[in-house]
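Excluded from the complex is one protein chain; the other protein chains are retained at their positions.
What follows is chain A.
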Amino acid sequence: MIPPMDAAEAPVVLAAHGISKSFGANTVLTDMELTVRKGETVCLLGPSGSGKSTFLRCLNWLEEPDAGSVLLKGQRIGVRASGNIVMSDGELAAIRTRIGMVFQHFALWPHLTVLQNVMEAPIHVQRRDKAEVRREAEALLERVGIADKAGQYPARLSGGQKQRVGIARALAMKPDLLLFDEPTSALDPELVGEVLAVMKDLAREGMTMVVVTHEMAFARDVASRVVFLDRGRIVESGSPEEFFTRPKTDRAKQFLLRYSAQ
């Protein structure tokens, strides 16, 4: 286990500055800022429609922001270092391999088995040695507790199992950063725990993660920092203790009240 680093001193993995995005007349994000340091788990919280998922998707350029910049370990995403030239598809793809992503509806590739899903990108995008990738993929499936399903197709799995495969698939890329887009929102309540447990382990092991979630208990117990969004703006940002016990703004108070009432 990696000794806990002082968060303020750990190197910056991801820095997003001034991210703004609108869909037509509808402004979704306004001037968003986020810095994520190595080993941090940052939870993005906020009501539905607050722009959390859109912001997360801007971080790996799945959604192209109208303004602002994203830097992964100092390298700009979407725009070439020299001037304001838009990256080619190939350049963008290359930088995306360093950011793992876990999707709300799993987004596994249906024509591939569980093991093949995990091996696909490391072999065909990263062009790594097949035997080595296979060993690692099997170890990852073991780690997320799903090694016995390696030969099954995704259609045969429960939601919780699919999402654990989704996490193993993202880890197989050995990414600098993992993005989670509401990873438990599509799950039956009794399956949420098994996925959160895997994510909790990853956080403890020092994986750098940005998590969009509605799981307040997870954010409180696991997050190193909580960012609260409302209507496309960051309203509050701080330690989970602070946010959950002494929220500064009325909006955050209302938001938390709704969750504690449930």
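Just so it is clear, a contact is a pair of C-beta atoms (placed from the backbone, for glycine too) under 8 Å apart; a residue touches a chain by one contact, two chains touch by 3 or more; residues count from 1.
In the analysis below, contacts and distances are computed from a predicted model.
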Can you pick, from "Ferredoxin-type protein NapH", "Formate dehydrogenase gamma subunit", "Amino acid ABC transporter permease" or "NADH-quinone oxidoreductase subunit C", the UniProt protein name of the chain not displayed? "Amino acid ABC transporter permease"
Considering the whole complex, which of A:V144, A:M173 or A:A252 touches the chain not shown? A:M173
For a quick check of understanding: of A:H105, A:K174, A:R204 or A:K253, which residue touches the chain that isn't displayed? A:H105
With respect to the chain omitted from the figure, which of A:T97, A:S158, A:S185 or A:S237 is a touching residue? A:T97
Even though one chain is not shown, chain A touches it at residues 60, 62, 89-90, 92-94, 96-97, 99, 101, 103-111, 120-121, 124-126, 153, 155-156, 169, 173
